[in-house]
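A single protein chain has been removed from this complex, and every other one stays in its place.
Going in written order, the chains are labelled A and B, and every chain counts its residues from 1.
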Amino acid sequence: MFKKQNSKRGLAKRNLTVIGWLMAMCFVASSARAELLIRITEGANSAIPVAVVPFAESGAMPAGDKVSSIVQADLTMSGEFKPLDPSKMLSLPSERSEVYFRDWRMLGQRYVLVGQLTSNSGRVEARYELFDVNREQRILGETAAAPAGNVRSLAHHISDRVYEAITGEPGAFSTKLAYVTLTGSGKNSVYRLHISDIDGQRSKVRLESGEPILSPAWSPDGKKLAYVSFETGKPVIYIHELATGKRTKAADFPGLNSAPAWSPDGKSLLMTLSKDGNAEVYEKNLASGKITKLTNHWAIDTEAAWDHAGKGVFFTSDRSGGPQIYYMERPGAEARRITFGSRYNARARPDSKGEYVYYVHQRERSFHIARRNLKTDEEFIVTRTGTDESPSVSPNGRMLIYATEQGGKGVLTVVSADGGAAYSLPASEGEVREPAWGPITR
Amino acid sequence: MKGHERDTVNKESISLKSPIAMSLGLHLLIVVVALAGWSWTNPMQEPEPRSISARLISPEPKPSPVVDEQDQRDEADKREQAAEKQREKDEAERRKAQQEAERKAAEKAAQEKARKIEQERKQQEAKAREKAEQQARAKEAARKKAEAEAKERERQKAEQERKRQEEAKRKAEEEKKRQEEQRRAEEAERKRKEEEARKEAERKRKEAERRLREQQLNALAEEAEEARESEARRQREAAAARAREAQMLTDSEKYQALIRDRLAQAWYPPASATENMVARLQITLLPTGELQGVTLVSSSGNTAFDNSALSAVRSLNRYPVPGDRDTFERYFRQFTIEFNPKRLR
């Protein structure tokens, strides 16, 4: 104990000495400088405080959630914002003249969103303004309208606009989610393919089957879904036009027909086939129907995905003994293994910027979603839950949705891409799995 | 022993009745066993003295008896030889004296013959004298012989007395030896105890020494520490002196660091930020630390990024600035802040 104290004191002393030297050196360094320059290289590592003031309303508003509540929930779900509880607000302004910046500053808020809703002949119009509290400036002022039955779309639109005004990134709150639910068991199993808002609201069933449905994949324009359905007793890849409900078989070969993934231009589909006896990755040109084999290995090759630029292909292979992520710079090129350090890395999903790739990663006895920086090769465990799979990145790369288990039941969880905030989608009936985050469509 | 055992048994049977009794019993058992052990071990040490005393008591003294007898016989022989020699010597002396006397008598007779007539009468007289003398001499010799014989008897008597005394002395010595041995045993026991005590004392001494050494070491360490401290103090003082020399500048550095920390906490790099983005802002402060103005002198090219920087700069109610007016004027009246994220989350 005595010694410890000594060493601590010693350390403090050393530090002081070091500081002394630094001071002396600074003297030398800065005496030559005419003007002071302070460099800020790090920011606050926390969510941005923002006040979403309940919108003023005029006219008969449709029942259900308030627009401002939906916006608030959207911003919270992103993990990047920390909306102020409306009960703590000192005033409820709805336009600029009512905004007292000092008050919001006092409350520690960086941004204030105010607005008014008017309902007129079946349409709801929103006029909303976003203020930078510190700069006392309006950074967004718009109107938007939607049919009365579509206020959620209106709210998500406002969330997108707010998100973009503050972060400079497009928001992804108006995007859609595809996922599969399972109710019942054994002979009574019912699989349903759903499409919903990203908060899980307004879900619609697009396919119902007594046999498994897997791997929904959005076409880049958001108009079609490719998926694997076992409805014929074996896995078959279908392409489903959402507007019309029209379905076509994209692959129905003997053996596996699975893991569909669209090319960024929507013209071809990557898929896993085992028609030649072993699971390999193929590319199908949707216009010509031509099928090209991209991998050729005795091992399992599956779960292909185009990189952000649509040039290279990520895929899973167990050619090293266990599943690992490989990358081909172009289709058919030699595959390079990119994941190491765990016996199980599978199902790569790159972000839209080419910065990161996300995948299922085993650590000890748990399966998590990991993120790898493609430039630095740095690996980071994004999720804190256990049996995690099916990662899907939001189109702006800021959020990640994945399937996990909660109380023995499959649920979907949204996390910010850096693992910050986690948000489980409201549990629907039965098991929820296979989330696929849809593209931004305008 | 038997009694102990019985006791033990009794105690044990009692001890089964309650935990306290059991504990008591156990303790007693331990004591008993210890006692028993003690009385067991003591006899083991005793036999030696006992066997020694047994030997002492036995009629034929056993401790090195052969050696003693031999010594005694040798001594007696020596003594006898010495007496014989003495006797021979005395005899020789006596013979010598006789021869001397005879020689003297012959000489006298020769002289008598030479003088013959002249000393006829004298001769007669001398003869008579001589005869008387001779008689006296013979008498003397007989007396001497008797004397020597008496002396010899005396000597032998003394010798016997000596022997007796020696025997007594030997016996006394043996007694003494026995006592000595006993004393030695006691001494050994005492010494053993002493040794134990000494060892204990030694241990204590060493312990004390060790403690002392530790204290000394501690003291040394403290001394060294103090030396280090004083050295550090000296350096600090030197640094302080240097700092004082550049008072204005270090003030400036200190406040720069404070401002940097405050701004880092207030800045929320937007989602679209990249490590390549740099925004430069020139800010003007009032001496109170309040922000007078800020201008974007160099844009990052990303509005959200620029705005985040501007918002951060404006979010501080009061900038930490030095009280010293000259320092403030020189460094903080107007300065530049550069926002350039290096570690994005």
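FYI, a residue touches a chain if its C-beta (ideal position, glycine included) is under 8 Å from a C-beta of that chain, and two chains touch if they have at least 3 such contacts.
The criterion applied here is as follows: contacts and distances are computed from a predicted model.
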- Item | Protein name, per the UniProt record, of whichever chain is missing from view ("Quinol oxidase subunit 4", "Nitrite reductase (NADH) large subunit", "Oligopeptide/dipeptide ABC transporter ATP-binding protein" or "Peptidoglycan-associated lipoprotein") | "Peptidoglycan-associated lipoprotein"
- Query: For the chain omitted from this view, which of the shown chains does it touch?
  - Reply: A
- Task: Have a look at A:360, A:382, A:399 or A:436 and name the one touching the chain we're not showing.
- Result: A:360
- Message: Tell me which of A:95, A:142, A:355 or A:405 is the one touching the absent chain.
- Response: A:405
- Query: Which is it among A:39, A:105, A:234 or A:293 that touches the chain not included here?
  - Reply: A:234
- Query: Who touches the missing chain here, A:72, A:159, A:174 or A:215?
  - Reply: A:215
- Message: Which candidate, A:132, A:351 or A:434, sits in contact with the chain we can't see?
- Response: A:434
- Which subunit A residues would touch the chain omitted from the figure, given the whole complex? 185-187, 212, 214-215, 228, 230, 233-235, 255-256, 258-259, 272, 274, 277, 279, 300, 302-303, 316, 318, 322-323, 343-344, 346-347, 360, 362, 367, 386-387, 389-390, 405, 408, 433-434
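Definition applied: only the chains that are shown with their structure count from here on.
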- Whole-Å distance, C-alpha centre of subunit A to that of subunit B, is 80
- Query: How about subunit B: which of its residues touch subunit A in the complex?
  - Reply: 218, 221, 225, 228-229, 232, 235-236, 238-239, 242-243, 246, 249-250, 252-253, 256, 259-260, 263-273, 302-305, 307-315, 317, 331-332, 334-343, 345
- Task: Spell out the residues on subunit A that touch subunit B in their complex, using ranges where they run on.
- Result: 2, 6, 10, 13, 16-17, 19-21, 23-24, 26-27, 30-31, 35-45, 48, 80, 105, 110, 132-135, 139, 165-169, 396, 398, 418, 420
